[in-house]
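All protein chains but one are shown at their positions in the complex.
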Amino acid sequence: MPTSPVLELRKIEKAYFGTRVLKGVELSLHAGEIHALLGENGAGKSTLMNVLFGMPVIRETGGFSGEVLLEGKPVSIRSPKEAMKLGIGMVHQEFMLIPGFEVHENIKLNREPLLGLPVRRVLGRSLDLLDIARMRRESRESLARIKLEVSERALVADLPVGHMQFVEIAREVDKGDVRVLVFDEPTAVLTESEAETLLGVMRDLADRGIAILFITHRLDEVMSAADTVTILRDGELVSCSRKDETSIPEIAERMVGRDVSTEARTGAGHAPSADHEPILIVEDLRVEMPGEEVRGVDFTVEKGEILGIGGLAGQGKIGIANGIMGLAPATGRVAVAGEELRLNSPKDALGRGLAFVSEDRRGVGLLLDESVEMNIAIPAIEIHGRFLRAPFLGPFAPVDRGGVRRHAKEAIADLDIRTTGPTQVVRRLSGGNQQKVCLARALVLEPRLLLVSEPTRGIDVGAKELILDRLRKLNREHGLTILMTSSELGELRSLCHRVAIISEGRIAGILTPDDPDVQYGLLMSGGTL
Amino acid sequence: MNFKTILPLLIITSLFLACGPAPSGGGDVVIPEYPPVTAKTIDVGDLDFKIGILTGTVSQGEDEYRGAERVIARYGTENIIHKTYPDNFMTEQETTVTQLMEMARDPEVKAIIIAQAVPGTLPAIKKARRERDDLIFILVAPQEDPEQIAKNADLVLQTDDLMRGKTIIEQAKEMGAKTFVHYTFPRHMSMEILSRRRDIMRDLCKRNGIEFVDANAPDPTGDQGIAGAQKFILEDVPRLITEYGKDTAFFSTNCAMQEPLIRASLDGGAIFVEQCCPSPTHGYPGALGISIDEEIAGDMAKIREQIGKKIAEKGQAGRFGTWKVSMHIVMIEAAVELAKGKVHGKLELTDHAMIKGFLEKCGNVKVELGPFNEHENFLMVISENVPL
Partner (left out) sequence: MMARAVIRLLSRYAVPILFVVVCTAAITVADMNLSRISTDVLERFFRNLFLVLSLVIPIVAGLGLNFGIVLGAMAGQIGLMTVQNAKVPGLGGISVAVICSIPIAMLLGWLTGLLFNRTRGREMITGIILGFFANGIYQLLFLILAGPVIPYHAKDLLLPQGMGLRVTINLTSVERGLDDVMTIPLRTSAVVQEGTPGAKVQADGSYVKVTRWGEIPMLTLLVNVALCVLIWLLFRTKLGQDLRAVGQDPGVAEVAGIKVNRCRIIAIILSMVLAGIGQIIFLQNMTVMNTFQSHEQVGFYAIAALLVGGATVTRVTIWNAIFGTLLFHALFSIISVAAQNPKLLNSPQIGEYLREFFLYAIIGTTLAIHAWRSRSAARAS
């Protein structure tokens, strides 16, 4: 590794309206290095990247202090365009692509090659014609460099999510002189195979001399792909070490600052209520959920147990909970505590004591433009008429704001929701905290069966543990029955009494957490025991 | 002094100019005087060609449509083509043009009568003449610039709004008015005849010791719409009656405002000399809840009688007035006869004696007429006001 770094961030300090978000962070990046940047939600990773990339929000909120050096020389980056000119590229978590444009138009956005007609001398560069042939050709080359087999003329809106990510990368690569490339949670939306390809592409790019900064919270990716690992916590630099000098448990611990055992299996083996009384009986459930079709499942959930539903992506596990809750068209028979549940009716499901924490928290789980407290309270108001006060004029009953506030504060404390207060708009919270609000929403209904779908997706290690722990407590101490769908097998095995594996839309088998890994592997890959 | 200071100053100055005293007439407030004319009629022959009549619908004004119907009743639909221009004529001028062109392109049509000649008439006439130079256009109550209308139409008939400036004030004085309120808005004041009439009224009021109130009302074709304008009248009239007393005569230049104005004046015990279009059917039936059914439709005397009854009920007899007949209906009927005469080569459309003759014959009423701004083919017609 060459000794002088391509990029150095020295003593970066940033405060948003008095709250210090970055407290003297230091980072150095060398050419050809893949440097992972880890931290919980709210640790300051995004802010650091905004500083690096010259995003307007930094300037608009008072700027930052500290130095940014590019190849040893201090630089002042005041806009994304300046960052681009200096050779710093960023592949964002939320795609910065224009869906209505073709791939090549996105790759060349605001950097389009022009024909250089004489009109530009008279009327300016803006009225020069685009050199479309060259746009297409150069885009094809960039796509080839990252081995993406997509036509440069395809409409981005028509591409699958994974390909969109690659188009983002192609765009950065197309900026020929890129020296530093930042990837912000790149694998969050990718399938496993796509994630692998991505890590391979990163390696290729690094081998060609580009310095790569790679923000993630997936520890296994870090260990497989990164050369160096920097950990931020609460705006401070905790550690920076080479990969071979550290291990997953150490990293996890440093991120969170508390003792975390990712393999904890506290009391997983305890049996639920001895009478094995079924609280949910599902017969021949078929659900039409695009991408996660259920083709006939039969199972029973016993009162007081945590039943896990696992399986590979696209095999149908997500469809089960959505079908039961009426969010996707379903047929079949479902009985809750002996009474038949009307399918395709969320109201009925909620009325019968089922509560759902959806995997699509932004789309289904939350009212993004409402406050935290209202998000938590509304289900209870709607379904149970809670949090209302006199005069109770039917639909015109006023809301008991005090009660809502109190309950929200309890939930915030209970679930450690990081927010500026119960009135903060949910849209502003980080993913993990939004998930906690979703959970609070579901719990306010005091359900007899809680369905949770991908509870810890997009959440950092510390929050993960907290949520799982809360679920565990609800089950052990309050006897709440839980139906938990997750793509993380480890989490299922640490929490559930039984785990059902879904393959091809059907239940391939039901295992206990202690069953050997090979059985899990077989069922998930479509085989049989 | 930089741009930021100058601009607001400019705006404020021009606003003051706008709110200041209304522009006075072109120097002299002259009430026209007409040379005397003796009425004359001749036999103009049968209707052996087609005449097109373009009017509004009854939601615009009862009279013109009924006038056309009377003509059809007399001559039949073979030779009389009756079309209406859109209710929304201000915005749908292209449609007015289309309707007129449809009539103009029929080679059997030799004359077209337009009543009232709303905006859209002038472009339509010009387009028609481009294709057919033999067409005769007779216009009733034009709403476009009178100079241009006079140049482009063969004959224009309008109730003598200028002379009415005098007759209305004289009648108001007779009815006991001490104040005269004139409701209008900028678009109407950009019409030469209407703004000159206002000046005449103002001048005469001053000479007769009546206080003249130049009141501003919302334009019904503006953003407040007809409803907004009518609401304004209903609210403003009582306010002014309180301020100036019951011997206040009210007047408005706009048709949509007549009903609320009559209503409010009657309820408030005030005076109302004439509507903007002084026909018994204009405003009164709607304001007083009189339905024009088969029996009395077209019979001006009977209609006036009914109106008179309602007004007497409120004890206001003698303080409300209108004309004996609907001048627009009479003009349409006379126009048909004059068109026949012209096409058959028996008269010229600048023969004032003939015009007066046919008007008096068709309406069974006395009229006086004279040229506007010295245009021999643009005649202002005045008839008798009768109290109800």
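Descriptive notes on the structure:
As written, the chains take the letters A and B, and residue 1 is the first residue of each chain.
Going forward, a residue touches a chain if its C-beta (ideal position, glycine included) is under 8 Å from a C-beta of that chain, and two chains touch if they have at least 3 such contacts.
Just so it is clear, the structure is predicted and the values come from calculations on it, not from any experiment.
Listed residues B:74, B:126 or B:314: the one in touch with the omitted chain is B:126. Checked against the hidden chain, the listed residues A:109, A:144 or A:248 yield one contact partner: A:109.
The missing chain lies against subunit B, touching residues 14-15, 17-18, 23-26, 57-58, 65, 77, 81-84, 86-88, 90-95, 97-99, 101-102, 105, 107-108, 119, 122-123, 126-127, 131, 143-145, 147-148, 151-152, 186-187, 189-192, 195-196, 221-223. In the full complex, subunit A contacts the hidden chain through residues 55-56, 79-81, 84, 96-101, 105, 109-110, 112, 114, 125-130, 132, 157-158.
Please note the rule applied: only the chains that are shown with their structure count from here on.
In whole angstrom, the spacing between the mean C-alpha positions of subunit A and subunit B is 74.
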